[in-house]
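A single protein chain has been omitted from the complex, and every remaining protein chain is retained in its original position.
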Amino acid sequence: MDSLIPALENHLPILQVIVPLLIAPFCMILGSRRLARGIMVLTAGIMLAITLGLASLTLQQPVITYDLGGWAAPWGIEYRVDMLTVFILFTINLVHMLASVFCLGRQDGNLGTAARPAFYTAWLLCIAGLNGMVVTNDAFNVFVFLEISSLATYTLISCGREPLALLSAFRYLVAGAVGATFILLSIGLLYMQTGTLNISDLSRVIAERGSDRTIILALAFFIIGVGVKCAVFPLHDWLPNAYRFAPDSVTVLLSGTATKVALYVLIRFLHDLFGADFGFAEMPLDMVLVVTAIFGLLLVPFIALRESNLKRMFAWSSVAQVSYIVMGIGLGTRLGIEAALLHLFNHAIVKTAIFMAVGIIIARTGTARIRHLGGMAHRHRFASCIMLFGGLSLIGLPGTVGFVSKWVLVTAVVDKGWWWLAIPILAGSLASAAYVWRIVEIMWTKPAVLKPEAPAARLHWVEWLPLSVLAGLALWFGLNASLITGLASSAALGLLNPGG
Amino acid sequence: MSFPGLLNYWVALILLVCGLIIVMDSRNLVKKLVGLGIFQSAVFLVFITLGKKSDGSAPILDASVSVYSNPLPHVLILTAIVVGVATTAVGLALVARIRRAYGTIDEDEIDDRPEVEPEIVP
Partner (left out) sequence: MINVVADVGLLCLLLTVALAIVCTRSPLSLVLLSGIYSIALCTLFVILDAVDVAFTEAAVGAGISAILFFAVIRPEDEPVTAFSWPSSRAILLGLGVGVLLLAGTLDMPMYGDHLAPAHQHLALRFLGQSFEEIGIPNVVTSVLASYRGYDTLGEVVVIFTAGVAVLILQPDNKKGPAKPGDRDRFAPELMGNPVLKTVLLRMIPLVVLFGLYVQFHGDYGPGGGFQAGVILGAGVITYGLLSSATRLKRIISDKWVTLGMALGVLVYGLVGVAGLFLGANFLDYSVLGPTQTAGQHLGILLIELGVGLTVSCTMVSLYYCFKQGES
């Protein structure tokens, strides 16, 4: 036993992915819904523990690599864990842990009895794929695990109660497949000009032989492909309906993990594969990303303001929030990445909490129409307060986590000398205040529209526990920002200076 | 041998654009999936072409052969084809369910329907 623990330590990077990947078919074999649920939560706990183990390892050794199949790096597939990887792993596995607890209290959407354990199998496959995309250092392997998580995601979305869930899942499938194929083409073009697939090796070869038009094309395809997956502003079309019609627990999971991992892949490829010199100095990538971000964060809040469905309104708000992260990435500086990472983390926990609160209210009232919500705040105090708190954080009011990341973002744009970007950031925040205020006004001040549901269903522990944890984290990081800022800053530093 | 030159890539490019046009333009869900298949196959063609060596042969080692084409793109595309058919299967399963729910597989006909929300009487 003593010899197994240190041995296990060396295998943590691969365990992060194969634990859910191999438990998923096991869940299917068991064929029992209760067992599958228990296993899902247990797996989520193990995955979070593995992430914490990896985090403690990266404190001793900044970069951990793992050769799959025992084949050395450019020939075989390599896993690579550094501070940035751990930061993202922690974000998604934390959200996944809380989302799976929350999922225990939900119905499994519109499913037949035979399909119920399959729902949890798909859930585990989705999170396994996302974890695989984060730890891998091989460009093609990113594509394979992207597809695992995407196929599982389409399935999970299609489990929603309303028939439009099917059409939303189909539209996401088409958009997602086009995006993934663009990424595949980009990898093919890179391989054509370099002869390798390992991300570190690719960046070395590109730096040696210089870029050409094929590499530029690869960069363009990659940005479009991953942009679809991140729901970057003009490519966001699939997201609002997919989030709205998905089962509540799935919306909670996706909003905190799927787009976040795609954004991570964007950061990783831009800096570690193409190299910042190529993307930001040779190509006007900073301009492209920043301009799309400005459009996203200014226009989308107005769409959210006119939205009649509570869940879709917050989905639109996700599109707007992604724009802030993309702006941070687009700056290309250390501070910009730090701001992007902070916002990514904040948005993951805040939006997860909001969608949980929305889910609780929808489950009690049976409707997500905003005009039906009059007076709900007095009936569902806890969920409404969390929603309000999350909303304030989306605006970026001082004292909330949202303020911390927006402050760093403003510092980053000033530092880059693009101080005028502070204006759209501020305007976007004001615009998001408008849609948050609308909800607050209806829920707190308007008279009740719906009859009170007969016995006021009390909050189950699987509902209030994850919600309290998220709210507590958001509060803590809002008031005491130094820990998370320090982590984001060292992750950004590790990305830009891999040696030091 | 310089004749085919970049021809394979150009054809792949046209096929790519054709696939994209079908996916964007078609309102029939089955046709969208067919278009997706063409779009993906264009990418497969790029990979396989870049692996070709003139006068080469298939990468199965044999004493009588001296030039082999590059096996790596073949491996990648094997995986990509499988991923493609998996996506098609899931897409078709969705189409079958959409037909059951709406009685049609035409997006316009589905979009024309008013959105039904559980209306609750106050």
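Here the chain labels run A and B in written order, and each chain numbers its own residues starting at 1.
Assume a residue touches a chain if its C-beta (ideal position, glycine included) is under 8 Å from a C-beta of that chain, and two chains touch if they have at least 3 such contacts.
Not measured: the values here are computed from a predicted model.
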Listed residues A:I64, A:I148, A:M283 or A:I484, member touching the removed chain: A:I148
Missing-partner contacts on subunit B, residue numbers: 1-11, 13-22, 24-25, 28, 30-31, 33-35, 37-38, 41, 44-45, 48-62, 67-79, 81-90, 92-97, 99-100, 105
Contacts of subunit A with the absent chain, listed as residue ranges: 7, 11, 14, 18, 21-22, 24-26, 28-29, 66-71, 74-77, 111-112, 114-115, 118-119, 121-122, 125, 128, 132, 140-141, 144-145, 147-148, 151-152, 154-155, 158-159, 189, 191-197, 201, 205, 209, 212-214, 216-217, 220
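Throughout what follows, only the chains that are shown with their structure count from here on.
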Whole-Å gap between the CA centroids of subunit A and subunit B: 27
Touch list for subunit A against partner subunit B, complex: 140, 143-144, 147, 151, 154-155, 158, 162-164, 166-167, 169-170, 173-174, 177-178, 180-181, 184-185, 187-189, 191-192, 197, 365-367, 369, 372, 449-451
Residue ranges of subunit B in contact with subunit A within the complex: 16, 20, 23, 29, 32-33, 36, 39-40, 43, 46-47, 50, 72-73, 76, 79-80, 83, 86-87, 90-91, 94-95, 97-98, 101-102, 107, 110, 115-118, 120, 122
